[in-house]
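Take a look at this one; I'll ask things after.
And now, chain A:
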Amino acid sequence: MSTLAVTTTLNGETVTFLCEPHETLLTALRDRLMLTGTKEGCSNGNCGACNVILDGTLVNSCLVLAAEVDGHQITTIEGIAGPNGLHPLQTSFLENAALQCGICTPGFIVASKALLDKNPQPTEREVRHWLAGNLCRCTGYDKIVRAVLEAASAGATKE
Partner candidate 1 sequence: MARVFIPPLLRARTGGLREIELEGATIGALLLALEAGFPGTRERLVLNERLMPGMAVIVDGEAAVDGLKSAVGPASEVHFVPAARGG
Partner candidate 2 sequence: MQTFSYRSVSTVEEALAALASPTARALGGGTDLIPMVREGRRQADLVVDVKGIPELGRLEIDAQGNLTIGAAVALHRVYGHPEVARRWPGLVDAASLIGGTAVQGRATLGGNLCTASPAGDSIPALIVHGATLIVAGPAGRRSIPVAAFCIGPGRTVLGPGELLIAIQVPAPRPRSGAAYLRFIPRNEMDIAVASSGVALQLDAEGHIAAIDVALGAVGPTPIVVADAAALALGQAPSAEMAAKLGAAATAAARPIDDVRGTAAHRKRLVDVLTRRAFMAALHRIG
(Lines give C-alpha, C1' and ligand atoms only; values in the text may rest on other atoms or scores of the structure.)
Protein backbone atom coordinates (compact mmCIF):
# COMPACT_ATOMS: atom_id res chain seq x y z
CA MET A 1 0.00 0.00 0.00
CA SER A 2 1.45 3.29 -1.01
CA THR A 3 0.20 6.79 -1.56
CA LEU A 4 -0.79 7.47 -5.15
CA ALA A 5 -0.64 10.66 -7.18
CA VAL A 6 -3.73 11.14 -9.31
CA THR A 7 -4.11 13.70 -12.06
CA THR A 8 -7.58 14.51 -13.26
CA THR A 9 -9.55 17.24 -14.95
CA LEU A 10 -11.84 18.53 -12.25
CA ASN A 11 -14.48 21.07 -13.20
CA GLY A 12 -12.38 21.95 -16.21
CA GLU A 13 -9.08 22.38 -14.41
CA THR A 14 -6.19 19.95 -14.27
CA VAL A 15 -5.63 18.87 -10.71
CA THR A 16 -3.12 16.52 -9.14
CA PHE A 17 -3.75 15.11 -5.68
CA LEU A 18 -2.37 12.43 -3.43
CA CYS A 19 -4.57 9.66 -2.03
CA GLU A 20 -4.47 6.23 -0.49
CA PRO A 21 -5.36 3.37 -2.84
CA HIS A 22 -8.48 2.45 -0.87
CA GLU A 23 -9.85 5.98 -0.77
CA THR A 24 -13.00 6.70 -2.70
CA LEU A 25 -13.41 9.59 -5.07
CA LEU A 26 -15.93 10.98 -2.58
CA THR A 27 -13.34 11.06 0.20
CA ALA A 28 -10.71 12.55 -2.09
CA LEU A 29 -13.06 15.29 -3.26
CA ARG A 30 -14.10 16.18 0.25
CA ASP A 31 -10.94 15.63 2.29
CA ARG A 32 -8.13 16.11 -0.22
CA LEU A 33 -9.57 18.69 -2.58
CA MET A 34 -11.84 20.42 -0.04
CA LEU A 35 -14.81 20.26 -2.39
CA THR A 36 -17.44 19.46 0.23
CA GLY A 37 -20.42 20.19 -1.99
CA THR A 38 -20.47 16.50 -2.88
CA LYS A 39 -22.22 14.94 0.12
CA GLU A 40 -22.01 11.58 1.84
CA GLY A 41 -25.40 10.13 2.71
CA CYS A 42 -24.81 6.37 2.74
CA SER A 43 -21.46 5.48 1.11
CA ASN A 44 -23.18 2.56 -0.55
CA GLY A 45 -24.60 3.95 -3.74
CA ASN A 46 -28.13 4.02 -2.37
CA CYS A 47 -28.83 7.72 -1.92
CA GLY A 48 -27.19 9.72 -4.70
CA ALA A 49 -25.97 12.55 -2.44
CA CYS A 50 -22.45 12.00 -3.77
CA ASN A 51 -23.33 12.05 -7.48
CA VAL A 52 -20.70 13.46 -9.83
CA ILE A 53 -20.31 13.29 -13.58
CA LEU A 54 -17.33 11.18 -14.70
CA ASP A 55 -16.46 11.43 -18.39
CA GLY A 56 -20.01 12.51 -19.11
CA THR A 57 -21.63 9.68 -17.14
CA LEU A 58 -23.45 10.05 -13.84
CA VAL A 59 -21.80 8.02 -11.07
CA ASN A 60 -21.81 7.71 -7.29
CA SER A 61 -18.45 9.03 -6.15
CA CYS A 62 -18.65 6.73 -3.10
CA LEU A 63 -18.43 3.74 -5.46
CA VAL A 64 -15.42 4.96 -7.42
CA LEU A 65 -11.88 4.75 -6.13
CA ALA A 66 -9.98 8.00 -6.30
CA ALA A 67 -7.23 6.11 -8.08
CA GLU A 68 -9.62 5.20 -10.89
CA VAL A 69 -10.09 8.79 -12.04
CA ASP A 70 -6.49 9.32 -13.09
CA GLY A 71 -6.66 10.79 -16.57
CA HIS A 72 -10.42 11.23 -16.48
CA GLN A 73 -12.78 14.20 -16.30
CA ILE A 74 -14.99 14.99 -13.35
CA THR A 75 -17.74 17.54 -12.85
CA THR A 76 -18.96 18.16 -9.31
CA ILE A 77 -21.67 20.46 -8.01
CA GLU A 78 -19.03 23.17 -7.72
CA GLY A 79 -18.57 23.00 -11.48
CA ILE A 80 -22.21 23.27 -12.49
CA ALA A 81 -22.59 27.05 -12.39
CA GLY A 82 -20.92 28.86 -15.25
CA PRO A 83 -18.86 32.04 -15.22
CA ASN A 84 -22.02 34.01 -15.92
CA GLY A 85 -23.93 32.73 -12.96
CA LEU A 86 -26.11 29.86 -11.89
CA HIS A 87 -27.02 27.01 -14.21
CA PRO A 88 -30.70 27.09 -15.20
CA LEU A 89 -31.26 23.97 -13.07
CA GLN A 90 -29.91 25.77 -10.03
CA THR A 91 -32.16 28.73 -10.71
CA SER A 92 -35.11 26.45 -11.27
CA PHE A 93 -34.49 24.60 -7.99
CA LEU A 94 -34.52 27.96 -6.17
CA GLU A 95 -37.58 29.30 -7.98
CA ASN A 96 -39.53 26.08 -7.44
CA ALA A 97 -38.60 25.75 -3.76
CA ALA A 98 -37.21 22.35 -4.68
CA LEU A 99 -35.01 22.11 -1.62
CA GLN A 100 -35.71 22.17 2.08
CA CYS A 101 -32.70 21.10 4.12
CA GLY A 102 -30.54 21.08 1.00
CA ILE A 103 -28.28 18.13 1.77
CA CYS A 104 -29.48 16.08 -1.20
CA THR A 105 -29.63 19.11 -3.50
CA PRO A 106 -26.10 18.90 -4.96
CA GLY A 107 -26.69 15.27 -5.91
CA PHE A 108 -30.06 16.04 -7.46
CA ILE A 109 -28.70 18.95 -9.46
CA VAL A 110 -25.73 16.95 -10.75
CA ALA A 111 -27.98 14.01 -11.61
CA SER A 112 -30.50 16.29 -13.30
CA LYS A 113 -27.77 17.92 -15.36
CA ALA A 114 -26.63 14.49 -16.53
CA LEU A 115 -30.23 13.74 -17.48
CA LEU A 116 -30.79 16.93 -19.44
CA ASP A 117 -27.44 16.56 -21.20
CA LYS A 118 -28.70 13.21 -22.50
CA ASN A 119 -32.41 13.88 -22.77
CA PRO A 120 -33.20 17.60 -23.01
CA GLN A 121 -36.98 17.15 -22.92
CA PRO A 122 -37.76 14.36 -20.45
CA THR A 123 -41.26 13.43 -19.40
CA GLU A 124 -42.26 13.44 -15.73
CA ARG A 125 -41.93 9.66 -15.71
CA GLU A 126 -38.42 9.86 -17.19
CA VAL A 127 -37.36 12.43 -14.61
CA ARG A 128 -38.69 10.29 -11.77
CA HIS A 129 -37.01 7.18 -13.16
CA TRP A 130 -33.66 8.91 -13.67
CA LEU A 131 -33.72 10.43 -10.19
CA ALA A 132 -34.88 7.28 -8.39
CA GLY A 133 -31.34 6.74 -7.16
CA ASN A 134 -31.37 10.08 -5.36
CA LEU A 135 -33.15 10.08 -2.02
CA CYS A 136 -34.76 13.20 -0.65
CA ARG A 137 -36.49 12.98 2.72
CA CYS A 138 -37.87 16.53 2.90
CA THR A 139 -39.76 17.37 -0.27
CA GLY A 140 -41.72 14.34 -1.38
CA TYR A 141 -39.98 14.97 -4.75
CA ASP A 142 -42.90 16.98 -6.15
CA LYS A 143 -41.08 20.30 -6.40
CA ILE A 144 -37.81 18.67 -7.48
CA VAL A 145 -39.51 16.98 -10.43
CA ARG A 146 -41.22 20.23 -11.34
CA ALA A 147 -37.94 22.13 -11.12
CA VAL A 148 -36.24 19.71 -13.52
CA LEU A 149 -39.17 19.77 -15.95
CA GLU A 150 -39.26 23.55 -15.85
CA ALA A 151 -35.52 23.85 -16.41
CA ALA A 152 -35.86 21.45 -19.35
CA SER A 153 -38.66 23.42 -20.95
CA ALA A 154 -36.60 26.60 -20.50
CA GLY A 155 -33.77 24.94 -22.42
CA ALA A 156 -31.35 24.24 -19.61
CA THR A 157 -28.97 22.42 -21.90
CA LYS A 158 -28.18 25.57 -23.86
CA GLU A 159 -26.04 26.76 -20.96
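Candidate entries met the following condition: all candidates are chains of the complex that A comes from, given by their letters.
General observations
The criterion applied here is as follows: contacts are C-beta pairs under 8 Å (C-beta built on N, C-alpha and C of every residue); 3 or more make two chains touch, one makes a residue touch a chain; residues count from 1.
As the structure is a prediction and not an experimental result, all values here were calculated from the model.
Contact annotation for this complex: of the listed candidates 1 or 2, chain A touches only 2.
Partner candidate 2 is touched in their complex by these residues of chain A: 1-2, 4, 20-22, 24, 43-46, 48, 51, 54, 57-60, 62-65, 67-68, 70, 111, 114-115, 129-134.
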